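Missing here is one protein chain; the remaining ones are kept as they sit in the complex.
Think of it as A and B in the order they're written, each chain with its own count starting at 1.
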Amino acid sequence: MNAGTAMDLAIVGAGPAGLAAATEARAAGLSVALFDEQPAPGGQIYRNVTLARSAAQARVLGKDYAAGRPLAEAFLASGAAYHPSSTVWRIGADGLSFTAPQGGGDLAARHVLVATGAMERPFAVPGWTLPGVMTAGAAQILLKTTGSVAEGAVFAGCGPLLYLVACQYLDAGARIAAILDTTPGGALAAALPLLPRALRQPGLLWKGAGLLARLRRSGVPVHRHVAALRFEGEGALARACWTSGGRDHALDCRQAFLHHGVIPNPNMTMAARAAHRWDAAQAAFVVQHDAHGRTSQDWLWIAGDGGGIAGARAAALSGRIAARAIARALGKAAADPAILLPDLARESAARPFLDRLYRPAPQFLAPRDEATILCRCEEVTRGALARAVAEGCPGPNQFKAFTRAGMGPCQGRMCGTTIAQVFADLTGQDPRETGYFRIRMPVKPVTVGEIAGLPRTDQQSAREQ
Amino acid sequence: MFRPLDPAPQPMVSVMLDGSPALLPAGANLAAALLAAGFTPFRRTPVSGAPRLPFCMMGVCFDCLAQIDGQANRQTCLETVREGMVIARQEGAA
Partner (left out) sequence: MAAVDHIVVGGGIVGAAIAYGLARAGEAVTLLDEGDVALRAARGNFGNVWVQGKGATAPDYADLTRQAAADWGDFSAALQDETGIDLHFRRPGAAYICFSPEELGKRAATLAASNLKARLCSPFEVLDRATLAERLPAIGPDVAGATYCPDDGTANPLYLLRALIKAMVARGGRYLPRHAVTGLARDGAGFSVETPQSRFSCGRIVLAAGLGNAALAPLLGLSGPVRPVRGQILVTEKLSPFLPMGTNFIRQTVEGGCIFGESSEEVGTDDGTTLPVLRDTARKAVTAFPLLRDARVVRAWGALRIMTPDGVPVYQGRDGAFVVCVHSGVTLAPWHAGGIVEHLRRGAFDPQTFQSFQPERFDVQAA
C-alpha cells in the first residue's frame, strides 16, 4: 500500500523541529508528509499542547510549554500530509516505510528529515528497573497527558529538566520527598570558562537560576553532590539509598524520577548509515551534519535535538533552516537558510556551559557496580560485560552477540551509550574507538505481517464482521 | 500512586483489565490511565519474570508493554483508551 505520490520531503517527528520544518517547507511550495508516533502534534516537549487545559494545569505547565501551541496550529493549517500514530521503521534514499492503525505502507520521498529528537540519557544504577522508578521526562509527560502527579517522590540526577519538573511538582502542590542532586563538586568551577558565551542566551540562565532558588526556598530536602545511588525493593521500589557528604543515606519512597540530561536518539540515522561522531561534551553519539542539517547521506537531514541537544527554540530554528536548504536543493526559490543561523547560534549559546556543568560524574556515565543492569530488555549486567572484556571481547557488537545485550525490543536505545562507555572504561579506550551497536532497520519493531505487506489481522476481522 | 491534578470528574469508558471490568478515562493515554488506576505490574519480563512498569513514557524503553485486544507486547504509552479495550498483563514472551 502506498501513501500517495512521491513527496518532496518526508519528515519524521512532530516536535518543534519537525513542525517548524513542515510549515516552512510548505511555505516554500514543497509537498510534505510528516509522520509521528503520538496521536497529536508536539513531540515530547510540547506533548498534547493542542489539548484544552484547565487553568490549574496550564499554570503548572508554564508559558514555555504553551509557546508550542502556535507551532502546532501553524503546522495543522499548513497543508502538509499528517500521519499521526504512525511508526516509521525504515528510511532510505527512496523514502520510508511506516506502520499505522489503518494499515501502513511505503512513501516515496526525495528527501527525508529526521526530527525524532532526544531521549533521556540512560541512568543505570542498581534497582533502576524496579516498578516505581521512571524518568523526570516521564513525570512531565504524565503532567502533560493525564495531568497527574505522584506524592512523596524522590527526584535524582541533575540538569535543567530535573529542576523544572520538580518546580512543576511544587506548583502542583505535590509533596517531594527529596532531591538527590548528582551535580559533581567542582562542576561549576569547571564550567565557568564557558559562562561568557552562555551569557549570550541570558534568559535561559536566568530561568535556571530561578528554578534552583525556588527549590532551595521550598523546604524540600536537597542533597548535593550525590556520588552513588541505588534503589531497593522486592518487586517494587521501596527505598532510595545514596552517598553524599561522605555519608550513606536511605529514604523510603515508592516513586523516583531520574534525570541525567538528554541525548540524541540515534537509531534512525544510524540505520540509514549516516556518519556519526562521539560528542565528548554531550557524552553521546551524534549524527554528523553541516550547518543546514544535511548528513553524510545527501537525501538525509537532521533537525532538532537529534542533531545535538540544544532545546526547543533551537529545534524550531534548525527545522526551518533545514526546510529552506532542502527547498533550495530541490530548485525552489526559498528564503536563505543562512539568515537564521545567527538566531540558532544565540539559542544554543548556553549549551556548552550547561553540558559541562551538568555532565554526569564518570561513575554514572559508566556504572561500576557489577550488579547494575545495563541492558534492561535482556537483563544483562555490568558484571557480564566485565567478564566478556576479560575474555577478550573486542567491542559492543561482539558483546551483543555473546550476551544478547542490545537484542531486545528497544534495539539498544536504553543500553548502547552506557555499554560503549563501560567498554571504554574497561579497556582504556575512548567511546569513539569503542564504537556503538550496528543499528539496522527496522528502527522500530514491526510485525512480520506488516513487512510482508499483509493487511492487519484486526483490520481484516473488523472488515469481515 | 498517581493522582489527577484536576479533581473534576472525567468521562469514563468501560474496558476489561486483566479479566475484570474497569473504568478508564475516555481518550486518555493508556499507560498513564493504567498507572493512575494502580495497575501493576504491566508486564513480567521473559528473561527472569521481573515485574516492570513504564519507565520513559515516550516509546523508547519498551517497559510499558501489555497485551491489548489480544495482541501481545503493545507499547501502552503510545495507545489511547478506547471503549471496550481488552487489556492484560504481558506475562513473559508473546
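Following the convention adopted for this analysis, a contact is a pair of C-beta atoms (placed from the backbone, for glycine too) under 8 Å apart; a residue touches a chain by one contact, two chains touch by 3 or more.
On a predicted model such as this, the values are computed, not experimentally measured, just so you know.
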If I consider the whole complex, including the chain that's not displayed, which of A:396, A:416 or A:431 touches that chain?
A:396
Touching residues on subunit A - with respect to the absent chain:
90, 97, 106, 273, 391-398, 401-402, 404, 407-409, 411, 434-435, 438, 440-442, 445-449, 451-454, 457
Need a quick check: the contact residues on subunit B for the chain that isn't drawn.
46-47, 71-73, 92-94
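Here, only the chains that are shown with their structure count from here on.
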Chain centre separation in whole Å, for subunit B relative to subunit A (CA means):
22
For the complex, give me every residue of subunit A touching subunit B.
37-39, 44, 54, 56-57, 60, 85, 119-120, 129, 131-135, 137-138, 141-143, 145-151, 172, 235-236, 254-255, 265, 376-379, 408-410, 413-414, 445, 458
Using the touch definition from the top, list the residues of subunit B that touch subunit A in their complex.
1-6, 8, 25, 28-29, 32-33, 35-36, 40-41, 45, 47-48, 50-63, 65, 69-71, 73, 77-78, 80
